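Up next is subunit A:
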Amino acid sequence: MPGISPQTQQAISERWRAAIIQTYPGLTAEFLRQEKDPFRNPVGAALREGIPCLVAELFGAMDPGKVSQALEGIVRIRAIQDFSPKQAVGFVFELRDILRDVLRAPEAPLGELHKRIDEMALVAFDVFMRCREQVYEVRLSEARRAEGFRKRMVSRDAGG
Partner candidate 1 sequence: MSEALPKHEELVQIRYDVPRNGWRSAHVDFRKGTYSYSAAPKNVQYLGMANPRHWRPTDKDWKLPPDWKQIILRGMKERLEKFRSFRLFMDICVRCGACADKCHFYLGSADPKNMPVLRAELVRSVYRRYFTASGRLFRGLAGGRELTEDVLKEWFYYFYQCTECRRCSVFCPFGIDTAEVTMIVRELLNLVGVNTNWVLEPAANCFRTGNHLGVQPHGFKDSIDFAVDELEELTGIRVEAPINKKGAEILFVVPSADYFATPHYYTLLGYLALFHEIGLDYTFSAYASEGGNFGLFNSHELMKRLNNKIYAEAKRLGVKWILGGECGHMWRVLHQYMDTMNGPADFLEEPVSPVTGTRFENARSTKMVHICELTADLIHNGKLKLDPSHNDHWRVTFHDSCNPARGMGLLEEPRYILRNVVNHFFEMPENTIREQTFCCGSGAGLGTDENIEMRLRGGLPRANAVKYVRDKHGVNLLTCICAIDKATLPTLLEYWTPGVEVGGVHELVANALVMKGEKDRTTDLRGEPFPAKEAAVHA
Partner candidate 2 sequence: MRDRVWIVAGLLLFLAVITYPFWHGVEARATSQPPVLVLPAHEKECVAPISYMRTSHMKLLLDWRNSVVRNDQRKYVSYDGKVYDMSLTGTCMKCHEKKGFCDRCHEYAGVGTPYCWNCHVDPALAEVKRP
């Protein structure tokens, strides 16, 4: 991939973050954008952390581990918020418009980048599904924990 300057990458990151933040109700969006304390604004912090990694990978090695990990931070939250699956992972495709806007130079290999965006979207969907499954898993383990003690008592009584 030809060198995309750090400034451009940063610009893409910020545009993308803004686009994702837009998917939240308006006034919350402003809060997500402004509040920088990670403990007062966990959702905003997750975006602040994950997005630059994703952009770096987009123009870099597309390391599957790193991509999936960066997406995880964002999608894990969206998976339990008021989003449909489409809305929860659709933010990846926002990148297309942003790249078209930002990389006006003809030599930018948009074709290759679009392939990478598709790849990212698929990983995001994987993560989303994994998180949704986990929601049911944690429900189950909660139920199991609740039952566990009773079972232990019963099995001990049966054994002894």
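Here are some notes:
As a convention for this text, a contact is a pair of C-beta atoms (placed from the backbone, for glycine too) under 8 Å apart; a residue touches a chain by one contact, two chains touch by 3 or more; residues count from 1.
These made the cut because all candidates are chains of the complex that A comes from, given by their letters.
From a predicted model like this one, the values you see are computed outputs, not experimental measurements.
Here subunit A touches, in this complex, candidate 1 (chosen among 1 or 2). Within the complex formed with candidate 1, the residues of subunit A that make contact are 2, 4-5, 7-8, 10-12, 14-15, 18, 21-22, 24-33, 35, 37-43, 45, 76-77, 80-82, 101-105, 107-108, 131, 134-135, 137-139, 141-143, 145-146, 148-150, 153, 156.
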